[in-house]
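A single protein chain has been removed from this complex, and every other one stays in its place.
Let's turn to chain A:
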Amino acid sequence: MTTSDATGMESRELQEQFDAIIARNDRIEPRDWMPEGYRKTLVRQVAQHAHSEIIGMQPEGNWITRAPSLRRKAILLAKVQDEAGHGLYLYSACETLGASRGELTQKLLDGTQKYSSIFNYPTLSYADVGTIGWLVDGAAICNQVPLCRTSFGPYGRAMIRICKEESFHQRQGYELLMTMMRGTDEQRAMVQESVDRFWWPALMMFGPPDAESPNTAQSMAWGIKRNTNDDLRQRFVDMTVPQAEALGVTLPDPDLRWNDERGAHDFGQPDWDDFMQVVKGNGPCNAQRIAHRRKAHDDGAWVREAATAFAARTSEVAG
């Protein structure tokens, strides 16, 4: 037997072991052998997820200094701080796959890795803080709850921590909107206007329709994804409709109605051409988000350097 036969057999055995773990719904852990495609898909997905949490601080961070009360300010600060935490949990999970933090940061800054398009829309009023909590965090929860059972251990564990915190995000948003709906006509109009702007982008958060999502089948076979984009979008719409009714707002979709036969809501499709434009970098805030992130990174350089120098000095003194 030649050496290449031996490695061929060995890698077949490794692949079989991997497949068996996936088949019995067990978790893959960082030091397990895994197919290169599995590793790459995960690095891309977890990195994109981490970047989304980090960039996701900006639309709401925009309003922290102008919060209408100390109570709202404390809530918003805590929420934005959580998103930073979510980014860090996910970077930590991504690093167990062999990616380095510096490299991930660089790829966000130079645009080679993406983040969720939802954060490329502006926040024009304080009602947007409520709408983002209700619809954007709501959609994120829909996406993330099934990911708690994803096949890669560290990713699933990060999702469990995140999901525990997301419920506060959604509830504070909904409560904010309820408060505004009990206010003046002008405040109610602000809420409706905000919901009109965020409804379609929120639906886009689940990604393109299944027919145009070529990687979904492989991701599901690997147990990375647990549901298709369209499944999750449907689930989100069905959950949200009664919440909108209770709030007293109209979801801006003339095709939205209950379908008795399907036991689910029919609804219209977002403008996918517009979605692709935003993904390609032409959304209203793409340039601003990255410029802001770059500036924050550059402005923090001296802090990182000083801490490194201090650590080197103290370990020298300690000898």
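Methods note: a contact is a pair of C-beta atoms (placed from the backbone, for glycine too) under 8 Å apart; a residue touches a chain by one contact, two chains touch by 3 or more; residues count from 1.
By our rule, contacts and distances are computed from a predicted model.
Participant: Please identify the absent chain by the protein name in its UniProt record; candidates are "FAD-dependent oxidoreductase", "1,2-phenylacetyl-CoA epoxidase subunit B", "ABC transporter permease" or "Multiple sugar transport system ATP-binding protein".
Facilitator: Per the UniProt record, that chain is "1,2-phenylacetyl-CoA epoxidase subunit B".
Participant: Which residue from A:E60, A:D82 or A:E166 sits in contact with the chain not drawn here?
Facilitator: Going through A:E60, A:D82 or A:E166 one by one, A:D82 is the residue touching the chain not shown.
Participant: Considering the complete complex, identify which of A:Q48, A:N62, A:S92 or A:S213 is in touch with the unshown chain.
Facilitator: Counting the whole complex, the residue in contact with the absent chain is A:S92.
Participant: Which of A:D32, A:E212 or A:E245 touches the chain that is not shown?
Facilitator: Among A:D32, A:E212 or A:E245, only A:D32 touches the chain that is not shown.
Participant: Which residue, A:K40, A:R66 or A:R101, contacts the hidden chain when the whole complex is considered?
Facilitator: Hidden-chain contact among the options goes to A:R101.
Participant: Need a quick check: the contact residues on chain A for the chain that isn't drawn.
Facilitator: So the residues of chain A touching the unseen chain are 17, 29-32, 78, 81-82, 85, 88-89, 92-93, 95-96, 100-102, 154, 157-158, 161, 165, 301, 304-305, 307-308, 310-311, 314-315.
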